[in-house]
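Presented below is the structure to which this report refers.
All protein chains of the complex are present and in place, except for one that has been dropped.
Presenting chain A:
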Amino acid sequence: MDRFSWTSGLLELGETLVVQQRGVRLCDGEEKVKFDSGVLLLSTHRLIWRDQKNHECCIAIPLSQIVFIEEQAAGIGKSAKIVVHLHPTSSNKEPGPFQSSKYSYIKLSFKEHGQIEFYRRLSEEITQRRWENMPTGQTIQVNKDPQAGRIRAVGIVGIERKLEEKRKETDKNISEAKEMVELSKAIANKIKEKQGDITEDETIRFKSYLLSMGIANPVTRETYGSGTHYHMQLAKQLAGMLQTPLEERGGIMSLTEVYCLVNRARGLELLSPEDLVNACKMLESLKLPLRLRIFDSGVMVIELQSHNEEEMVASALETVSEKGSLTADEFAKLVGMSVLLAKERLLLAEKMGHLCRDDSVEGLRFYPNLFLTQG
């Protein structure tokens, strides 16, 4: 336990959190110490332990101090443990809770489980040695071992290296991809917190990266929302492509209709539903002749700018009055609209006070609102 140093618990620049687990007790070799209930955090560089009751109490050990790790199964009344064998302390180590220890290993006791995952992640980090590639802002504690410790370490590390070579090619892809994802998340956070001098253009460029990788975009800038240059282009394309179909359909189409229409036309390199929505969200700001509208029910439609749903409501009222009353189905058939949009129009008319509903088991029927006209 004398390898630990006090720390603020803040991650360094370049250091990423890998996994964390609550309910972990630390043991100095075979002996219990006062650190009996804490959160254990694994980063790319360190193992950090923070007391759950007193957050100020936080200690850490660099991963480079670790020689090898072992699993110790749970027993009756005993939690599962990970035994962490350590190199001797380096001379430039920062102060910590213990000046000396008779053990060269510690035990991590997982009182609330989680040891399997933690062991796996810890093994990965020790093997990958990512801390060597990502120097942090502070001094890294390079470990200079005396001879004795080294010999033992080589043997074990040698075995580990052989195991690593056996890894599949896909695993390599996964870890590379993971690093990229970590990095992009770090940048996304920075943008979010408005740290850094990142221009609007760079933000858009960065969003394209996120888009290519398929990462949900947490960054939203007012002007373009989740949009990228790709979505801007797409929006313009859609405006061209949908003009005629919209005119043929009375100036309004549901987003699902648009999705089918556009993708059927493209044949290849289809749009994802998200692409479509993101492009449509930009229509208005790009001053294109179409717009996206979201009804109260959540139904999303594309309308021609020249289309005025409120005016259509007036004609809907006429139609309903002529027939006395209509359901959405009946109205749809009469007017030649999809039932979905027919219903939205009638609901809007009701919202505006022109129609009343009769909601029975036989269906939802709309009547002219006589309270308004004859009241």
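We take it that contacts are C-beta pairs under 8 Å (C-beta built on N, C-alpha and C of every residue); 3 or more make two chains touch, one makes a residue touch a chain; residues count from 1.
FYI, contacts and distances are computed from a predicted model.
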There's a gap in the complex where one chain should be. From "AP complex subunit beta", "Cytochrome c oxidase subunit 4", "Vacuolar-sorting protein SNF8" or "Large ribosomal subunit protein bL20m", what does UniProt name that chain? "Vacuolar-sorting protein SNF8"
Contact with the hidden chain, among A:M1, A:L26, A:L47 or A:L271, goes to A:L271
Of the residues listed, A:D28, A:E125 or A:E257, which one is in contact with the missing chain? A:E257
With the missing chain put back, which residues of chain A would touch it? List them for me. 5-8, 10, 13-14, 56, 58, 60, 94-95, 137-138, 169-170, 172-174, 176-181, 183-184, 186-187, 190-191, 195-198, 202, 206, 209, 211-216, 230, 249, 253-257, 259-261, 263-264, 268-277, 294, 297-300, 338-340, 359-361, 363-364
